[in-house]
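Accompanying notes for the structure given below.
Shown here: the complex without one of its protein chains, the others still in place.
Per-chain residue numbering starts at 1, and chain names A, B and C are given in the order in which the chains are listed.
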Amino acid sequence: MSLDTVAAAIANPDLKQPYAELGLKPDEYASIKEILGRRPTSSELAMYSVMWSEHCSYKSSKVHLKQFGEKAVKTDALLVGIGENAGVVDVGQGYAVTFKIESHNHPSFIEPYQGAATGVGGIVRDILTMGARPIAVMDPLRFGPADAADTRRVLPGIIAGVGGYGNCLGLPNIGGEVVFDETYLGNPLVNALCVGVMKHSDIKLAKAAGAGNLVVLYGAKTGGDGIGGVSVLASETFESKGPAKRPAVQVGDPFVEKVLIECSLEIFAEDLVVGIQDLGGAGLSCATSELASGGSGGMKVQLDKVPLRDPSLSPEEILMSESQERMCAIVEPSKIERFLEICKKWDVTSTVIGEVTDGSHLEITFNGELIVDVPPRTVAHDGPVYNRPLAKPDYVDEVAKDVINPPLPTNAAEIKEAILKVAATPNLADKSWVTDQYDRYVQGNTIQSQPDDSGMVRIDEITHLGVAIATDANANWSYLNPYEGAKLALAEAARNIATAGAKPLAVTNCLNFGSPEDPGVMWQFAETVRGLADGCLEMGLPVTGGNVSFYNQTGSVAILPTPVIGVLGVIEDVRARTPMSFTDAGLELYLLGATDENLSGSEWAYLHGMRGGIAPTADLQCEMRLIDLLLTANKESLFAAAHDLSQGGLAISLIEMVLRHNIGASVSLENVGISLLSETPGRVIVAVEPTKVSAFQNLARVKSIPLQNLGTTGGDALVINDATISLTELRTAHTETFKKLFG
Amino acid sequence: MATIVVDVMLKPEILDPQGKAVAAALPRLGFAFATDVRQGKRFEITVEGDPTEAQLAEVRDAAEKLLSNPVIENFTVRVEK
Amino acid sequence: MATIVVDVMLKPEILDPQGKAVAAALPRLGFAFATDVRQGKRFEITVEGDPTEAQLAEVRDAAEKLLSNPVIENFTVRVEK
Partner (left out) sequence: MKIGVVTFPGTLDDRDAARAVRAAGGEAIELWHDDAELKGVDAVILPGGFSYGDYLRCGAISRFSPVMEPLIAAAQGGMPLLGICNGFQVLAEAHLIPGALTRNQHLHFLCTDQTIRIENTETAWTNSFRENQEIVIPLKNGEGSYQCDDETLKMLEGEGRIIARYVGENPNGSRNLIAGITNERGNIVGLMPHPEHAINPLTGPSADGLGFFTSVLKTLVAGGAK
């Protein structure tokens, strides 16, 4: 095959190019020609096509995501904001923390194990790239119905992949979600979060500054993995019959990544890099163009120097390859020797492939011939921006008229039946079958993990400083009202870290939606972003980064709008956290927050085939007072335990609390059905020692949070009014579901 | 009784971390013979009597559905005496 | 270039949970042919030129030291055309 060079592009301007096959629209192709003043070479076309894909360019979402910057509160806690690989937050004592969520949805549908594994690998490299040591991962997941055949194919593979990769890297898995809904059949969601910690002085950025500095590619060799993979793939809707294409699957090598992490951290510790970028979606195309545009723009790369696993790869393919476990660093010539030496110690392949120039173009040669000559910003940042049409879909007003009145339990037998049903339903059942496949202990700093409200890790063994993270999405509410749904998910995630006594500091998100070319989906998306931006502004929390995943739909049926919101908080002394459940009998149980009768979007309504109604309205002022109360109570050690209420309402929260340490409780409830099954936001159960009750009541009064006495802890059963459910019976119902479904 | 062997190997273009690790370990132990190593799976399936053509077709079907992952792997089926 | 194949199987007396899982899954998919399934590993080692006797001896040595664990596994070495 002959090499398409810049000279050839000039000499042969009318060559027909397969831009459409690469996913570019005619006007996008035209604007590439305009930028370059000639037709692109095939290598340039490859670069533009992957970098201008929806996945890499955010072309449909950009105009909306701007709000996160525009509406943001100014905060000194944000050391690095949106735009870098991941945002960085000051957590005090000289420490900074970086965290981010990414999706790997479509690859995980095609090859569940490798898709999920490389999803974890990718987000971990994003965190490492900031200069941080990765310290934990989380995995919010969504699947089709639990008993669907394809779920049985997809779920075990995804769980094994998340575990297989994360366990081998030595990253504790401290939380996640497993939710089932019909709309995810054929569109499972695999979101992966990673959090890392560093000292302020260690922050690294993706910029290639300083003419004469060297461009070093290190890590795995480059193969044909996922050529046109994530990027093109993530931009295509699956036909109802199955995937439109079966491109080469990326296979992860967690061992190489583990070594890459240790090697990189040693390199960072000796301050050997000027800039650094991981290779993820769009591979070298992305890394070189982003690094170059982060600096003055000038960079020369000799593509033939790239070490190959498959020697038959063409230059276009080398540029597009998404081989995993690779990093690209900018290194001063005086430091290169030491850099290569550390790579050698860890047996990591490292190669100088180019240098930073004082020009303004990214120039790539192959065997001495110029094949790419572009202003790098036009590749990395100046991609197309679409203001896609949006329209409120008809269903929204339709389903708002639905009357949501599922049958509610009233007598003892019905209460017991309802409790056992809630305990066992796949969305609320015990997830140990999943989480027991994940190492939660490695690194020795895990304070909380599943099934706690949030994950918590210690970051300093001397001072006991720690961070907590929770991720939440309530797609049922987002479906009814995406604006409120986003705020409610934010509030829930914040509450989930506050119950433990951690103060919310920053937000990340992964926005999973159907096709942006559908105006209804686009409306859901726009409303979600508006809701999240407004919510963050009101709560004073910055959005530090995130990810958008579009085209999660089969035919014309999109997934429920699923904005997964992650909130990170700080706790000064992890030893003093408030645990999720009690270890003593004789404590008083209270419910904080008011309960209303609306069952719209609740699990109980869903269990009765009802999906409509009107979502609750988020009262963020009230949520903030509640968070305040939780933090104050934690400081004053008022609570023996605190546990958030969300999907499944009081019923599931009580079940989880009594089963945690096998200590029962007796509660008496008026309007028992609503009390147990309503999912009104802004509520928390707390367990209080009798001697601390009056101090606690005072605090609740000061914060204007309604409270209700529920009962007391103790015994070997959950007693609700006159219904008694033994802990043994309850445990069986709660823990058998996943074993029965997945073996 | 006969044994049907199904060999399952990663497709040549797919990364094989295990094979790579073995290939890297061999020279460290002083073995210089290998230019490449790929690691796959071998299934030994015992069947009653002599395998029939129909049975082999069934095994091929099972190899495709269960024993291998056609997205990333190839397989071969043969009878071992 | 030639390929030397090393097959490594668990000794018959050692429990093979993977083989057992496959044997249990086959009938669930409607495949009734297997009376037993064992799962092992297959290594494909590429060498330059035609393998010599000395090279094969070396491979056997490597199979014994590295590719298999003689406490639980047996191996065979052969040249594949």
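Some points to look at:
Assume a residue touches a chain if its C-beta (ideal position, glycine included) is under 8 Å from a C-beta of that chain, and two chains touch if they have at least 3 such contacts.
If you're wondering where the values come from, they're calculated on a predicted model, not measured in any experiment.
Taking every chain of the complex into account, the omitted one touches A, B, C.
Among A:64, A:100 or A:258, only A:258 touches the chain left out of the display.
Listed residues A:346, A:513 or A:639: the one in touch with the omitted chain is A:346. Summary of contacts with the chain left out: across A:447, A:618, A:650 or A:686, the touching residue is A:447. The chain not shown here touches subunit C at positions 10, 13-15, 17-18, 21, 66-67, 69, 71-72. Subunit B meets the missing chain through residues 17-18, 21-22, 25, 28-29, 39. Residue positions on subunit A in contact with the hidden chain: 160, 163-164, 167-170, 253-256, 258-259, 262, 345-347, 435-447, 458, 461, 574-575, in rising order.
As a convention for this text, only the chains that are shown with their structure count from here on.
Subunit B and subunit C, compared by their mean Cα positions, are separated by 8 Å. Looking at subunit A, one finds that none of its residues touch two or more other chains. Subunit C makes touch with subunit B in their complex at residues 1, 4, 7-9, 19, 22, 25-26, 29, 31, 33-48, 55, 58-59, 61-62, 65-67. Those residues of subunit B whose C-beta lies close enough to touch subunit A in the complex are 10, 13-17, 20-21, 24, 69, 71-72.
On subunit A, the positions that touch subunit B within their shared complex are 110-111, 114, 220, 223-225, 246, 248-253, 255-256, 309-310, 323-324, 347.
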